[in-house]
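Every protein chain but one is kept in place in this view of the complex.
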Amino acid sequence: MTIRFFAYYRDPEYTGRKEMTMAAPHTVRDLGDALCSQFGSPFAEEFFNSGRTAPGDRIIIMINGRRVEFLDGLDTLLRESDVVQLFPVVAGG
Amino acid sequence: MKQLLIKPEKCIGCRTCELMCSFGHYNQFNPKMANVKVFEYEQAAVAIPVMCLQCEEPSCMKVCPVHAISRDASGAVTINYGKCIGCKMCLNACPLGNISYHPAAGRVFKCDFCGGEPKCARHCPTGAITFTDTDATDERRQAVGDRYRDLIGEEAAK
Partner (left out) sequence: MNNGYIGRILRINLKNGTIRKEPLNDANASQYVGARGLGTKYFCDECDPACDPLGPGNNLVIMTGPLTGTAAPSSGRYNAVAKSPLTGTIGAANSGGHFGPELKFAGYDGIIFEDISEKPVYLYINDDEVELRDASHLWGRDVFDTTEALYEECGSNFRVACISAAGENGVLFAGIMNDKHRAAGRGGMGAVMGSKKLKAIAVKGTGSVKVARPEAFFNEIVEARDSLRAHPVTGAGLSAYGTMILVNIVNGVGGLPVNNGSEGSLFPNADEISGETLTARHLIRNKGCFGCPIGCGRLTEIKAGAFKSKGEGPEYEAGWSFGADCGIDDLGAVCNANFLCNQYGIDPITMGATVACAMELYKIGAITEEDVGFPLHFGDAAAMVRATEMTCKGEGFGKIMGLGSYRMAEKYGHPELSMSVKKQEMPAYDGRAIQGIGLEYATSNRGGCHVRGYMISPEVLGIPQAMDPLTTENKPAMLKVFQDLTALCDASGICLFTTFGIGLKEIAGMYREAVGSDESDEEILLKGERIWNLEKRFNIAAGVEKDTLPPRLLRETLPSGPAKGRVNELYTMLAEYYAARGWTKDGIPTDNKLEELGIK
(Lines give C-alpha, C1' and ligand atoms only; values in the text may rest on other atoms or scores of the structure.)
Protein backbone atom coordinates (compact mmCIF):
# COMPACT_ATOMS: atom_id res chain seq x y z
CA MET A 1 0.00 0.00 0.00
CA THR A 2 1.22 3.50 -0.84
CA ILE A 3 0.96 6.43 1.55
CA ARG A 4 1.59 9.99 0.36
CA PHE A 5 2.17 12.99 2.58
CA PHE A 6 1.53 16.59 1.64
CA ALA A 7 2.30 20.16 2.73
CA TYR A 8 3.93 20.41 6.14
CA TYR A 9 3.39 16.74 6.85
CA ARG A 10 6.49 16.36 4.68
CA ASP A 11 8.56 18.49 7.07
CA PRO A 12 11.13 16.66 9.18
CA GLU A 13 9.30 17.34 12.43
CA TYR A 14 6.17 15.61 11.12
CA THR A 15 7.22 12.68 8.93
CA GLY A 16 10.07 13.85 6.73
CA ARG A 17 8.50 11.79 3.93
CA LYS A 18 6.75 12.44 0.65
CA GLU A 19 5.78 8.85 0.14
CA MET A 20 6.16 5.46 1.78
CA THR A 21 4.86 1.95 1.30
CA MET A 22 3.77 -0.58 3.90
CA ALA A 23 1.75 -3.76 4.08
CA ALA A 24 -1.87 -2.68 4.25
CA PRO A 25 -3.17 -2.63 7.83
CA HIS A 26 -6.71 -3.90 8.37
CA THR A 27 -8.43 -0.52 8.72
CA VAL A 28 -7.72 3.20 8.58
CA ARG A 29 -7.66 3.21 12.38
CA ASP A 30 -4.92 0.58 12.35
CA LEU A 31 -3.04 2.63 9.79
CA GLY A 32 -3.31 5.67 12.06
CA ASP A 33 -1.94 3.70 15.01
CA ALA A 34 0.98 2.46 12.94
CA LEU A 35 1.86 5.92 11.62
CA CYS A 36 1.44 7.64 14.97
CA SER A 37 3.75 5.19 16.65
CA GLN A 38 6.28 5.43 13.85
CA PHE A 39 6.41 9.23 13.69
CA GLY A 40 5.40 10.25 17.20
CA SER A 41 4.61 13.84 18.07
CA PRO A 42 3.55 16.23 16.50
CA PHE A 43 2.17 13.94 13.76
CA ALA A 44 0.58 11.67 16.35
CA GLU A 45 -1.68 14.53 17.48
CA GLU A 46 -3.01 14.99 13.95
CA PHE A 47 -4.47 11.68 12.88
CA PHE A 48 -7.33 11.08 15.33
CA ASN A 49 -9.89 13.28 17.02
CA SER A 50 -9.89 13.21 20.80
CA GLY A 51 -12.33 10.29 21.09
CA ARG A 52 -10.63 8.35 18.26
CA THR A 53 -14.02 8.25 16.54
CA ALA A 54 -13.03 10.21 13.43
CA PRO A 55 -10.04 11.90 11.81
CA GLY A 56 -8.57 14.88 13.69
CA ASP A 57 -9.70 18.43 12.95
CA ARG A 58 -6.56 19.30 11.04
CA ILE A 59 -6.15 16.27 8.77
CA ILE A 60 -7.74 15.11 5.54
CA ILE A 61 -7.41 11.38 4.99
CA MET A 62 -8.18 10.13 1.50
CA ILE A 63 -8.24 6.57 0.26
CA ASN A 64 -7.98 6.47 -3.52
CA GLY A 65 -9.14 10.07 -3.71
CA ARG A 66 -12.12 9.69 -1.37
CA ARG A 67 -12.23 11.24 2.07
CA VAL A 68 -12.74 8.55 4.67
CA GLU A 69 -15.76 10.51 5.96
CA PHE A 70 -17.53 9.42 2.77
CA LEU A 71 -16.36 5.80 3.13
CA ASP A 72 -16.57 3.96 6.45
CA GLY A 73 -14.60 6.51 8.42
CA LEU A 74 -11.82 5.05 10.52
CA ASP A 75 -13.33 1.59 10.00
CA THR A 76 -12.71 1.75 6.26
CA LEU A 77 -11.00 -1.47 5.19
CA LEU A 78 -7.69 -1.18 3.39
CA ARG A 79 -6.32 -3.18 0.49
CA GLU A 80 -2.78 -3.57 -0.80
CA SER A 81 -3.66 -1.68 -4.00
CA ASP A 82 -4.92 1.41 -2.11
CA VAL A 83 -3.27 4.80 -2.28
CA VAL A 84 -3.64 6.77 0.93
CA GLN A 85 -3.16 10.54 0.81
CA LEU A 86 -2.70 12.57 3.97
CA PHE A 87 -3.16 16.34 3.83
CA PRO A 88 -3.24 18.88 6.59
CA VAL A 89 -6.28 21.13 6.11
CA VAL A 90 -5.27 23.63 3.47
CA ALA A 91 -6.99 26.17 1.28
CA GLY A 92 -6.26 28.56 -1.51
CA GLY A 93 -7.95 29.46 -4.73
CA MET B 1 13.95 46.14 30.27
CA LYS B 2 12.08 45.41 27.06
CA GLN B 3 12.64 46.76 23.59
CA LEU B 4 11.08 46.49 20.15
CA LEU B 5 13.04 44.02 18.06
CA ILE B 6 12.54 43.69 14.33
CA LYS B 7 13.18 40.63 12.23
CA PRO B 8 13.00 41.89 8.67
CA GLU B 9 13.26 38.36 7.29
CA LYS B 10 9.78 37.73 8.70
CA CYS B 11 8.15 40.96 7.51
CA ILE B 12 5.60 40.47 4.71
CA GLY B 13 5.03 44.18 4.17
CA CYS B 14 1.36 44.17 5.24
CA ARG B 15 1.62 47.37 7.29
CA THR B 16 -0.67 46.09 10.02
CA CYS B 17 1.75 47.74 12.46
CA GLU B 18 1.11 51.17 10.92
CA LEU B 19 -2.65 50.73 11.21
CA MET B 20 -2.60 49.43 14.75
CA CYS B 21 -0.27 52.23 15.82
CA SER B 22 -2.36 55.07 14.39
CA PHE B 23 -5.55 53.56 15.74
CA GLY B 24 -4.03 53.03 19.15
CA HIS B 25 -3.05 56.68 19.39
CA TYR B 26 -5.78 58.51 17.48
CA ASN B 27 -8.71 56.10 17.03
CA GLN B 28 -8.33 56.42 13.27
CA PHE B 29 -6.58 54.43 10.59
CA ASN B 30 -3.89 56.52 8.97
CA PRO B 31 -0.40 55.26 8.17
CA LYS B 32 0.83 58.85 8.07
CA MET B 33 -0.06 59.20 11.74
CA ALA B 34 1.75 56.03 12.78
CA ASN B 35 4.98 55.95 14.74
CA VAL B 36 6.15 53.03 12.66
CA LYS B 37 6.62 52.82 8.92
CA VAL B 38 7.33 49.82 6.73
CA PHE B 39 9.80 50.29 3.90
CA GLU B 40 9.49 47.90 1.00
CA TYR B 41 12.62 47.32 -1.06
CA GLU B 42 11.43 45.65 -4.21
CA GLN B 43 14.72 44.72 -5.83
CA ALA B 44 16.30 43.43 -2.64
CA ALA B 45 13.02 41.64 -1.82
CA VAL B 46 12.80 42.80 1.77
CA ALA B 47 10.40 44.87 3.85
CA ILE B 48 11.62 46.57 6.99
CA PRO B 49 9.54 48.18 9.75
CA VAL B 50 11.25 51.23 11.25
CA MET B 51 10.40 52.97 14.49
CA CYS B 52 12.12 54.95 17.27
CA LEU B 53 14.98 53.04 18.84
CA GLN B 54 14.64 54.85 22.20
CA CYS B 55 18.27 56.06 22.19
CA GLU B 56 20.31 56.03 25.38
CA GLU B 57 21.20 59.66 24.73
CA PRO B 58 18.25 61.01 22.78
CA SER B 59 18.94 64.09 20.70
CA CYS B 60 15.24 64.93 20.83
CA MET B 61 15.34 65.02 24.59
CA LYS B 62 18.47 67.17 24.63
CA VAL B 63 17.22 69.66 22.09
CA CYS B 64 13.73 70.19 23.50
CA PRO B 65 13.68 73.78 24.78
CA VAL B 66 10.89 73.16 27.31
CA HIS B 67 12.04 69.78 28.64
CA ALA B 68 8.90 68.08 27.39
CA ILE B 69 10.72 64.88 26.45
CA SER B 70 11.76 62.32 29.03
CA ARG B 71 12.16 58.59 29.52
CA ASP B 72 9.25 56.79 31.16
CA ALA B 73 9.15 53.69 33.32
CA SER B 74 8.80 51.36 30.32
CA GLY B 75 12.02 52.73 28.86
CA ALA B 76 10.30 54.72 26.13
CA VAL B 77 11.34 58.27 25.38
CA THR B 78 8.01 60.10 25.48
CA ILE B 79 6.63 63.54 24.84
CA ASN B 80 4.69 65.38 27.54
CA TYR B 81 2.06 67.19 25.50
CA GLY B 82 1.22 69.37 28.49
CA LYS B 83 4.62 70.98 28.10
CA CYS B 84 5.22 70.60 24.34
CA ILE B 85 4.97 73.88 22.44
CA GLY B 86 5.06 72.26 19.00
CA CYS B 87 8.33 73.89 17.91
CA LYS B 88 9.39 70.70 16.06
CA MET B 89 13.04 71.05 17.05
CA CYS B 90 13.00 67.37 18.10
CA LEU B 91 11.81 66.41 14.64
CA ASN B 92 14.85 68.12 13.18
CA ALA B 93 17.23 66.84 15.81
CA CYS B 94 16.45 63.14 15.51
CA PRO B 95 19.24 61.73 13.32
CA LEU B 96 17.05 58.75 12.40
CA GLY B 97 13.88 60.54 11.32
CA ASN B 98 11.77 58.80 13.90
CA ILE B 99 9.74 61.82 14.96
CA SER B 100 6.88 62.93 12.73
CA TYR B 101 4.30 65.65 12.44
CA HIS B 102 0.83 65.47 10.91
CA PRO B 103 -1.67 68.32 10.67
CA ALA B 104 -4.56 66.10 11.78
CA ALA B 105 -2.67 65.15 14.91
CA GLY B 106 -1.60 68.76 15.33
CA ARG B 107 1.51 67.72 17.18
CA VAL B 108 4.81 65.92 16.84
CA PHE B 109 4.74 62.23 17.66
CA LYS B 110 7.01 59.26 18.16
CA CYS B 111 6.93 55.69 19.41
CA ASP B 112 6.00 55.54 23.10
CA PHE B 113 5.69 51.75 23.49
CA CYS B 114 1.92 52.37 23.76
CA GLY B 115 2.46 52.85 27.49
CA GLY B 116 4.16 49.48 27.84
CA GLU B 117 2.34 47.14 25.45
CA PRO B 118 3.20 48.13 21.89
CA LYS B 119 0.31 47.35 19.55
CA CYS B 120 2.59 46.87 16.54
CA ALA B 121 4.21 43.89 18.23
CA ARG B 122 0.97 42.52 19.63
CA HIS B 123 -0.69 42.46 16.20
CA CYS B 124 2.20 41.71 13.82
CA PRO B 125 0.96 38.57 12.07
CA THR B 126 4.37 37.05 11.47
CA GLY B 127 6.42 38.01 14.51
CA ALA B 128 8.55 40.45 12.53
CA ILE B 129 8.11 42.93 15.38
CA THR B 130 8.37 41.68 18.94
CA PHE B 131 8.50 43.43 22.28
CA THR B 132 10.97 41.42 24.26
CA ASP B 133 13.55 41.55 26.99
CA THR B 134 16.83 42.89 25.76
CA ASP B 135 18.52 39.57 26.44
CA ALA B 136 16.34 38.09 23.68
CA THR B 137 19.15 39.08 21.36
CA ASP B 138 20.84 35.94 22.67
CA GLU B 139 18.56 34.11 20.27
CA ARG B 140 20.38 35.71 17.35
CA ARG B 141 23.74 35.30 18.98
CA GLN B 142 22.95 31.62 19.35
CA ALA B 143 22.36 31.36 15.61
CA VAL B 144 26.00 32.32 15.21
CA GLY B 145 26.94 29.67 17.75
CA ASP B 146 24.83 27.14 15.85
CA ARG B 147 26.75 27.84 12.66
CA TYR B 148 30.05 27.18 14.39
CA ARG B 149 28.60 24.03 15.88
CA ASP B 150 27.54 22.81 12.44
CA LEU B 151 30.96 23.58 10.99
CA ILE B 152 33.07 22.24 13.80
CA GLY B 153 30.73 19.33 14.44
CA GLU B 154 31.13 18.31 10.80
CA GLU B 155 34.88 18.64 11.00
CA ALA B 156 35.00 16.62 14.19
CA ALA B 157 32.88 13.89 12.65
CA LYS B 158 35.34 13.40 9.80
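For clarity, chains are labelled A and B in written order, and residue numbers in each chain start from 1.
As a convention for this text, a contact is a pair of C-beta atoms (placed from the backbone, for glycine too) under 8 Å apart; a residue touches a chain by one contact, two chains touch by 3 or more.
No experiment lies behind these values; they were computed from the predicted model shown.
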Query raised in the report: Out of B:Leu5, B:Leu19, B:Ala76 or B:Met89, which touches the unshown chain?
Result: B:Leu19
Query - Residue of B:Val66, B:Ala104 or B:Ile152 touching the missing chain in the full complex - result: B:Ala104
Query raised in the report: For chain A, which residues touch the unseen chain?
Result: 6-8, 10, 18, 57-58, 60, 62, 64-67, 69-70, 85, 87-93
Report task. Name every residue on chain B in touch with the hidden partner chain. Result -> 9, 12-16, 19-20, 22-23, 26-33, 42, 45-47, 102, 104, 123, 125-126
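The rule we apply is simple: only the chains that are shown with their structure count from here on.
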Requested in this report: Could you grab the centroid distance between chain A and chain B? Build each centroid from C-alpha atoms only and quote it in angstrom.
Outcome: 44
